[in-house]
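Missing here is one protein chain; the remaining ones are kept as they sit in the complex.
A, B and C label the chains in the order they appear, each numbered from 1.
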Amino acid sequence: MRYLPLTPSDRQAMLGVIGANSIDDLFVDVPVQAQLDGPIRGLPNHASEMAVERHFSNLARRNMTASHNPFFLGAGAYKHHVPASVDHIIQRGEFLTAYTPYQPEIAQGTLQMLFEFQTQVARLFGCDVANASMYDGSTACWEAIGMAGRITKRSKAVLSSGLHPHYVSVAKTMAQYTGDTLDTALPELSAATDSARLINAIDGETSCVVVQYPDILGRIEDLSGIAAKAHEHGALLIAVVTEPVALGAIKAPGEMGADIVVGEGQSLGVGLQFGGPYVGLFACKEKFVRQMPGRLCGETVDAEGKRGFVLTLSTREQHIRREKATSNICTNSGLCALAFSVHLTLLGEKGLRGLARLNHTLAVQAAERLTKIPDVELVNSSFFNEFTLKLPKEARPVVRALADHKVLGGVSLGRLYPGADALSNGLVVAVTEVATSEDVETFAAALQEILA
Amino acid sequence: MRYLPLTPSDRQAMLGVIGANSIDDLFVDVPVQAQLDGPIRGLPNHASEMAVERHFSNLARRNMTASHNPFFLGAGAYKHHVPASVDHIIQRGEFLTAYTPYQPEIAQGTLQMLFEFQTQVARLFGCDVANASMYDGSTACWEAIGMAGRITKRSKAVLSSGLHPHYVSVAKTMAQYTGDTLDTALPELSAATDSARLINAIDGETSCVVVQYPDILGRIEDLSGIAAKAHEHGALLIAVVTEPVALGAIKAPGEMGADIVVGEGQSLGVGLQFGGPYVGLFACKEKFVRQMPGRLCGETVDAEGKRGFVLTLSTREQHIRREKATSNICTNSGLCALAFSVHLTLLGEKGLRGLARLNHTLAVQAAERLTKIPDVELVNSSFFNEFTLKLPKEARPVVRALADHKVLGGVSLGRLYPGADALSNGLVVAVTEVATSEDVETFAAALQEILA
Amino acid sequence: MNTINQSGWKPEMHTASNTGPATYTGNKALMLEEALIFEIGTSGTTGVDLADAPKVASRLGNLERHRDIGLPGLSEPETVRHYTRLSRQNYAIDLGFFPLGSCTMKHNPRLNEKVARMAGFADIHPLQPVETVQGALAVIHELAHWLITLTGMKAVAMSPKAGAHGELCGILAIRAALTARGDARSVILCPESAHGTNPATAAFAGYAVENIPATSEGRVDLAALKARLGPDVAGVMITNPNTCGLFERDLREISDAVHAAGGYVYCDGANFNAIVGRVRPGDLGVDAMHINLHKTFSTPHGGGGPGSGPVVLSEALAPYAPLPFVDKDGDHYLLVEEETAGEHHESTFGRMVAFHGQMGMFTRALSYIMSHGADGLRQVAEDAVLNANYILRSLEDVLEAPFADSGPCMHEALFSDNGMAEGFSTLDIAKGLIDEGYHPMTVYFPLVVHGAMLVEPTETESKATLDQFIGALRSVVERAKVGDPSLKSAPHHAPRRRLDETQAARKPVLVWHEPEQAVAAE
Partner (left out) sequence: MNTINQSGWKPEMHTASNTGPATYTGNKALMLEEALIFEIGTSGTTGVDLADAPKVASRLGNLERHRDIGLPGLSEPETVRHYTRLSRQNYAIDLGFFPLGSCTMKHNPRLNEKVARMAGFADIHPLQPVETVQGALAVIHELAHWLITLTGMKAVAMSPKAGAHGELCGILAIRAALTARGDARSVILCPESAHGTNPATAAFAGYAVENIPATSEGRVDLAALKARLGPDVAGVMITNPNTCGLFERDLREISDAVHAAGGYVYCDGANFNAIVGRVRPGDLGVDAMHINLHKTFSTPHGGGGPGSGPVVLSEALAPYAPLPFVDKDGDHYLLVEEETAGEHHESTFGRMVAFHGQMGMFTRALSYIMSHGADGLRQVAEDAVLNANYILRSLEDVLEAPFADSGPCMHEALFSDNGMAEGFSTLDIAKGLIDEGYHPMTVYFPLVVHGAMLVEPTETESKATLDQFIGALRSVVERAKVGDPSLKSAPHHAPRRRLDETQAARKPVLVWHEPEQAVAAE
């Protein structure tokens, strides 16, 4: 077997040193009834690299890819062009095959990268500090709700109806067990968000308000009013960003008063990958740092006085604090954080702002083109690179029909909110720099044909 | 421009240090008439990474690939499965973006690899020593003829009719200028080679005999008789190996008396790449080492007595010896040599022999299957993984028709020997481990249909 | 023993090495210092070219950004160099032996990286119509089949994102099962030697955590455990093989007792590598177990993730598995999400993540599993255990091995630092190993052993590597025993000397700040 270096004679010699007659001697502590007498039946034996690769390329060919078809899906995961150098860097064995940096003297590469990542995330979100990553946006979101509970010692969270429905589901699942109560609502197919509802719901019991920015329908609104009301009642504002590229064009949530800003980092560096691995972003005000979940990398000096980096404040974490930890998270999303950070370093201020401008422009043009189709209406008054169309019929079958036309034409609200009839004609369309004008034309033509 | 780090203000500051007003001041030595006044007209300006990548993927899609179709081409370039780790290793920046190892203290990685490569090649070919690579098999072949001329101080080379016709062309091209005479012939569509012709042609004027093993039709023959006759007349035997995998199953040319063994290393590690870059292999007897072309890596020690490696015997080379050098070669094929060496290290003795066995077996089975087609005959009595079929009609159009059936079905002798009518029904078929039995079936069915 | 190192020359222990002068740049030949992107980049530089954006009327709802973000950009050459230099300050499996106990740092095959990057997997959106992602769903389904079969369980929840997330999934399933039968229990039992994620998870899910006592041989104290069981105990969390590297002989009996008392058995499967193909946890009465695909099934650890923690479930817990999951109907793969769950799976405890879990890890793990096959995986366990026992028995004369008499170890060998010179401890040994070219073993875990050193070699190491490591560790331990002061200040050859962790925690600097302007020109 190509991955196993021991030769039969090595094994024999080693058993000799151990003083065992056979490998079975080393498994004596396994009760006899539980010992398997040979390879598990019904499963194939080892396969050559070529055979395995073929199996996968046959399966891969059964999927319709974002790069070979006009593509307009978003709703929490975005396709952007990732420079080839990003993938090159994350494949360096020294990054790819390292563990969590427990021995800082020989992990400065990972540690410095995390320090840079934390700084980038904090600046992008307009916060003081950020951690070294969470699993993804949805788990970052519920960790933020939990953290707000710890800080405020309250248990009522008010969730915007514009929060991604899967994030809401995750929060609801957790709330079943943590005793939090969640105030939630379904969105409406309108340009207005439910910020009035949120502001009304905030009271002295409220631990936090959770608002997505831009929201699930692509709408953008100023969070300052919500922040003010929350702060007035001692509650926290948690902002959720599922498309960080937007922050190259619009204000950072931190600027508008958010206390904790979490997000999904997938859209920079990471790629679509059918939903994972992604990278949860987590930032907050400095004063809350000791309540943060997850790893933190900090600056220090070595015995010669040279600057260096270490994991720090680990008294918050499970391996030190055990049942009193701020989270149970251990392995997080280090390599995706690296990909995010490399992509953002390549972009820089100038590139991110240019990319955001380009996305917005293309989205505006696409919205104009698609609403030329009879009976197709634009729901949004504001948006970044994603907007919601109201179709004259149920959107979910339309999306399937578009796929038959080889167009991946957005996410139907029927998929996101099954059973919510009022939403079922809604289609969320994302337009990034990868969409050419021919792609938009193909999409529009197919949509028009399907709707006719 | 993403690859250019200087900012406009850097440029200004640097011009200041230099004492120039503008960049044009640095080009004052260019005669005014030859100065271009701006970007060359008629050429596009810079393009984003995404745009460039799209351009190439559109072009790539216009090619029919070896991995997605039944594939049976050989004739000097072979498709083998290359383990993914080979490509990973050659993409390490430290190998990929290093120069020739002129500063050995910081190039031990490349140097040790070359030393290992030289040893592997020498052993595979049954020779004492090998160099650090040539451009490809064809240039290695003519460099060997030139070397034989220098050693024997004679100028008549006898070339087997089984030598790859492109290698013959290259040698003929060079012979026009070096004053060598070449005794060549066309092959015949028969199981017998022209070794009798070769043995007859050797005389006291002969510098060398050049024999390909296995030859262009896939035939294998014992070289000892030719070696004996050559040595008797003070001539050298040069063996040419275009499919090194064969040497996992058959005797090494060195074992049979070859003085110089050259070859094409493409089939291990390198891949098809439409013909290049490939890697020329070059090995010989120890006594000829000072007449060898190309770089040589040798063992030595450092100032602390530690083993290390350096480029050596450079007094043979152009940068020292200039017009008296053994060759003009400078840049060679280092990274392909690395790929070759890594692949061979992964295989090892056991793997190479197993791979050779598998290739031979599959070829024997394919030959049996294909000769079941009416009027299709096997030319060879011996072969390794490649054999020649005699079709009932001209093979070249058959190959094109096979491509229309999505089968890449071998190389016609009409393509290799245009105008040689006696050969035009010949089809050279290579069968490696990548050919499945379904592939062979598809090929056989299509061939039968086309011939019907 | 007179081991010479592999490169053919014999190092002379008493010659001081390389004492070259300090350099102008601070670099040392190939070991290069590298500043932060904030120190070398500028906001006007970019390593990305973009098509021009045509002018359109903005629809940004008057929220245009005016303030600078403060993101430095680097050109592509600077970027590649920055990260290449950083990478070279890391140790990694690709470089050498990385025997971090409990972490299963095995070789990461590059085939798996290639497979995961096929456009058909890497470039599909999680919300595409299921008809357009049949191949991806097939991968998830095939991997699920392997995991279920290898563990002898009933079902598997694929969406958890790492081991700890898997633990949470399992505990939530237990809680859902109890809730379903109207049985509100409040306690989870857990051994002191457990990984920190176990108690943290139980607490996160709303349980009180209580300790399970251990026997002197390093295993769960069956009698004490039985005595503690009762109507308040929701379940136990047991690690098997446990974090002392031992197989929990009594697990079947523990399971039976827990079940009899109305509780459930969670097994931490982080150490599954030691038994894969030789033992099926289902045969031991386990109700839920996470599998760290980034350990047993070799998806790369990436300097701290991403991982993937599918949870296999018993018949009793399967109905509570989270959404979404993949099902198969004839030749067609389905994705069971909220809308369809009603019919198929009404008792689900909910959703753990936005999408379908770590697809990029599923492809890698399945590629690894298919490459090994049933026979190869069994060999994996055997070689992993053989390597660990070889280390244990080769070093027990110089290092105290507290459970050396408890039977063979499984995948890892545990030592303590008893017997070192005054003032010398595990930390010094670890730092000494760094100079020798190794990543140290796991240190100070499990907590039950003084100065624990937990050495997990894995099956992808050769005997020659183990022999050299044994020699090196022996030499470092000897220095610790005689109190060699140079060991106290190790590492000497790494990019940094020992780092001041206290200072880091006292006044945390977690992000970069522009340095204060220098007071005047120097």
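Some observations on this one:
Methods note: a contact is a pair of C-beta atoms (placed from the backbone, for glycine too) under 8 Å apart; a residue touches a chain by one contact, two chains touch by 3 or more.
Values in this document were obtained by computation on a predicted structure and should not be read as measured data.
Put simply, the hidden chain is in touch with A, B, C once you look at the whole complex. Contact with the chain not shown here comes from a single listed residue; of B:L182, B:I199, B:A403 or B:L451, that residue is B:A403. Contacts to the hidden chain, counted on chain C, fall at residues 2, 5-9, 11-36, 39-40, 49, 75-78, 80-81, 84-85, 88-91, 93-96, 106-107, 109-110, 371, 434-437, 460-462, 464, 468, 471-472, 475-476, 486, 490-495, 522. Seen from chain A, the chain kept out of the figure touches residues 1-5, 7, 46-51, 83-85, 87-88, 93, 105-106, 305-307.
As a working rule, only the chains that are shown with their structure count from here on.
Chain A and chain C have CA centres that are 20 Å apart.
Chain centres here are Cα means. That of chain A falls 47 Å from that of chain B.
Each of the following residues of chain B touches two or more other chains: 2, 48-50, 83-84, 88, 93. Counting partner chains per residue, chain C shows two or more touched chains at residues 42, 44-48, 50-51, 74, 76, 80, 84, 109, 111, 113-114.
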